[in-house]
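A quick write-up on the structure given underneath.
Apart from one protein chain that is not included, each protein chain of the complex appears where it belongs.
Every chain is named by a letter (A, B and C) in the order it is written, and numbering of its residues begins at 1.
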Amino acid sequence: MKKIGIVGGTGYTGVELMRLLAHHPEVEVVAMTSRGEAGRRVDDLYPSLRGHTDLQFTAPGESDLSTCDLVFFATPNGIAMQEAPALLQQGVRVVDLAADYRLKDLGLWSRWYGMSHASPEWVERAVYGLPELYRDEIRDAQLVANPGCHVTATTLAVLPLMGMDWINHGQIVADTKSGASGAGRSAAVHTLMAEAGESVRTYAAAGHRHHPEISQTLRVIAEREIGLTFVPHLVPMVRGIESTVYLPLVGEPSELPQRLYERYYAEEPFVDVMPAGSHPETRSVRGNNLCRMAIHRPLGGSMLVVSSVIDNLVKGAAGQAVQNMNLMLGCPEATALEMIALSP
Amino acid sequence: MKKIGIVGGTGYTGVELMRLLAHHPEVEVVAMTSRGEAGRRVDDLYPSLRGHTDLQFTAPGESDLSTCDLVFFATPNGIAMQEAPALLQQGVRVVDLAADYRLKDLGLWSRWYGMSHASPEWVERAVYGLPELYRDEIRDAQLVANPGCHVTATTLAVLPLMGMDWINHGQIVADTKSGASGAGRSAAVHTLMAEAGESVRTYAAAGHRHHPEISQTLRVIAEREIGLTFVPHLVPMVRGIESTVYLPLVGEPSELPQRLYERYYAEEPFVDVMPAGSHPETRSVRGNNLCRMAIHRPLGGSMLVVSSVIDNLVKGAAGQAVQNMNLMLGCPEATALEMIALSP
Amino acid sequence: MKKIGIVGGTGYTGVELMRLLAHHPEVEVVAMTSRGEAGRRVDDLYPSLRGHTDLQFTAPGESDLSTCDLVFFATPNGIAMQEAPALLQQGVRVVDLAADYRLKDLGLWSRWYGMSHASPEWVERAVYGLPELYRDEIRDAQLVANPGCHVTATTLAVLPLMGMDWINHGQIVADTKSGASGAGRSAAVHTLMAEAGESVRTYAAAGHRHHPEISQTLRVIAEREIGLTFVPHLVPMVRGIESTVYLPLVGEPSELPQRLYERYYAEEPFVDVMPAGSHPETRSVRGNNLCRMAIHRPLGGSMLVVSSVIDNLVKGAAGQAVQNMNLMLGCPEATALEMIALSP
Partner (left out) sequence: MKKIGIVGGTGYTGVELMRLLAHHPEVEVVAMTSRGEAGRRVDDLYPSLRGHTDLQFTAPGESDLSTCDLVFFATPNGIAMQEAPALLQQGVRVVDLAADYRLKDLGLWSRWYGMSHASPEWVERAVYGLPELYRDEIRDAQLVANPGCHVTATTLAVLPLMGMDWINHGQIVADTKSGASGAGRSAAVHTLMAEAGESVRTYAAAGHRHHPEISQTLRVIAEREIGLTFVPHLVPMVRGIESTVYLPLVGEPSELPQRLYERYYAEEPFVDVMPAGSHPETRSVRGNNLCRMAIHRPLGGSMLVVSSVIDNLVKGAAGQAVQNMNLMLGCPEATALEMIALSP
């Protein structure tokens, strides 16, 4: 059994990692750290885990994470860049679920995250954890930067079209709708049930941190500049992200987009291109690691529309992190990730 | 007191008309017709109206609507075009909340609604009931076609920009999110709580009936062809529509869009241009007749983004119908429409 | 116009008072105080009020509330008992929406609220603000203690049966279900959308502060000891409380309970006894000041069941406070409270 640590286990990605790893046949979670909850049983904070773990949260200093084979950082932005390097230097492999190692451009990172980077040398060495693009690099990576949730839904939705000459890469629109769990488990007013229930709102319309992350990947794949407008919305549900991406056509597609998508993702275990005419629902991936999508060309016009759905806590966070872990540890990629979505 | 009739009063727009008109000082609802509920007290079907009405539903044939000053058709598409002409010929004024008289192009109408039109002569005479555009015509109209809900949110969001040479009118995207009440009060599977709860989905991505309606108005105002991509989404709430519209810039705006919007709508009683940097929430208009909106230019780039919110049953249906009625009957436009939104 | 002040206006009861009072023809809100938001426009915090107020929040010290005719305390428990006496001594009338003056037994109050009372002399003089019981006393009161939300729904549900010899007063059960707005607008984890959405839970099953408040009233009316078990539940919605109360029969009712209820509440403007066989829904009172209820005797057995619904922010808080204010100021009792519920 490989030994796994989780730093910052009190948030939603922490409990979700526990849910997924509890039945993993080849790994064992040996430590979950938390400053605030040290000494408390994990299943006291998360009764859904009762019967599945005897772990207690431990203070960061008390846990010897260096004996772990792999450590997940499920911490707020800015923690992993401080604490991961010490582990990395001892040979521990790390998957960071926060944003610390996602952007290669350090200046850009500092502008969006409002701090200077504490371990720029590891930014360079980090592999971006989108298996659909970087599967081989992930296998060998010591440090994986797990992608953001809006990012995963949006990037997977458009990957097959990147670089196509009949797509206008300069006017792409991504309109995403996210459940409230994306905001995390922190006391806050704006995501109270009484504030976010029975209402829809845009947020960060002037610019969101996931924008440069999406652009960075698309630019590399498309091999050209990307003009992306990305506006997230908060909708009154707990889990799920839907991303509707609009890509203007500047010529006739060289191949029926439906077929192009089916071919592009044919071998991917966690991307489901639905039949032509489908409308994905977030509930069809609730609790599982799939990204389902459908592609439309409304009224046969000059716009392609791709709607993709993920569970923000699974393929958008903990599930993708486990997928990356599986690759890194040499386990079959889908291990512990084959549950069926909870629908209804 | 002016006498008002409501044809097809069992649906959500029917009860909403009753809610709004109950306190209107110059009109009285004298008849609500329903095939299925004839003989039943209105407040038995809608307990929220207990204490505010003694009306019973009457069968369509039994009600002498011809003595009404104005009749609302809150019926499914295809009914008003059959039944309104007889009333109109007797001088009764009519507001149709369905789609029968919204599209001027009969061929287009037939394609989208799957029937031929029963009273094309009245299509020509109908005034499109968007007071922000056609206030004067509505005052004198005998027949008003009340706009659709996605349509109202989207049209108002972009009106001030139509015709501006620095806007690319050929690649406009409107992504709307609607609560379940928009689907009406009909037994159905796909809008069951167990189907639509805790989930988001696109629908009609290949083309929706509100598309030609939006295009028709924008084309007239912009005085040029409009390339519009419109994709609606169902979100898990009861009331509200948010429309995020993306308009590509092809030059620098001749005026700061924020100021342009504020000026354009300065005199409008039911359009609220929020301060720069705002993010409208549907709950901020829950139960009232406002369309609130905010305009952004994300990252200072080449796209304008307008987010507008309405209550689909008020400004998107019954409220706008009452606003039109007020204009038609010479009442102050905001009569019975000044309630404050229910928030939280 | 009477001058009204609101202390602690940033919470949900504050905005709800503003919503209700905005159209009141005889009063004007002249001050809203807030420590945290002093200087901010009220409609910036609550965009739903845009167009209806130009007030700014003022710091408590800066506002001369002593010139007000009446001041609402919409503050957390423990504030009014400190700050209200100074105003009361200057002749200002006060409605406290918190719990400071609800319990007559100071020892009991201290046990449940964990502090000693700062103005016991006013506890004695305070009138309990349930108009259905104390209408005349409220008219003349200088200080009114506005009842709790679970309390209002539960007390009104059982009042007509109190003192009946055929009711076992020793084994009454009240099971209430409340929306999340009842927890107020404070940053917290347990009422986050991601925590409270799509889930139901009991809380305070071992004992809740509303228990002694309900018992105190019932004991007075029944003129005997009350054995009450009261368990509140949090359900995933924003507004509304449903209280199902179970009262064991120890004899045959002297009158058909349905008739007894109809007679008891015949003159009450804000209690609606629904027809026999009805099932009240919280949405049927959303946004209005009614308490609707229905009484059942399941299977003709030895238990009476009363289901009552209120909007926790209206009849359960701000609406009842305005009803009390109307009585105190000599306005018609229903002024500004006649809006129809928002349903659906």
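The working rule: contacts are C-beta pairs under 8 Å (C-beta built on N, C-alpha and C of every residue); 3 or more make two chains touch, one makes a residue touch a chain.
Everything numeric in this text was worked out from a predicted model, so none of it was measured.
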* Just name the one of C:50, C:117 or C:239 that touches the chain not displayed here. => C:239
* Among C:93, C:117, C:177 or C:315, residue touching the chain not depicted -> C:177
* Asked: From the list C:19, C:117, C:283 or C:315, which touches the chain that is not on show?
  -> C:283
* Asked: Which listed residue (C:59, C:106, C:187 or C:205) would be found touching the missing chain in the intact complex?
  -> C:205
* **Footprint left on subunit C by the chain that the document does not show** => 170-171, 173, 175, 177, 179, 194-195, 197-203, 205-207, 211, 227, 229-231, 233, 235-240, 242, 244, 246, 248, 277, 279-283, 286, 294, 296-299, 301-303, 305, 307, 309, 344
* Extract the touching residues of subunit B with respect to the undisplayed chain. => 12, 179-181, 183, 185-189, 191-198, 236-238
* Go through subunit A and note every residue touching the omitted chain. => 12, 15, 18-19, 22-23, 46-52, 181, 185, 197-198, 238-239, 272, 274, 278, 280-281, 283-287, 290, 292, 313, 338-344
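Methods note: only the chains that are shown with their structure count from here on.
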* Structure fact -> In whole angstrom, the CA-centroid distance of subunit A from subunit B equals 38
* In whole angstrom, how far does the Cα centroid of subunit B sit from the Cα centroid of subunit C? -> 36
* Determine the centre-to-centre distance between subunit A and subunit C, using the mean Cα coordinates as centres, and give it in whole Å. => 45
* Residues of subunit A that touch two or more other chains: which are they? -> 194-195, 197-198, 236-238
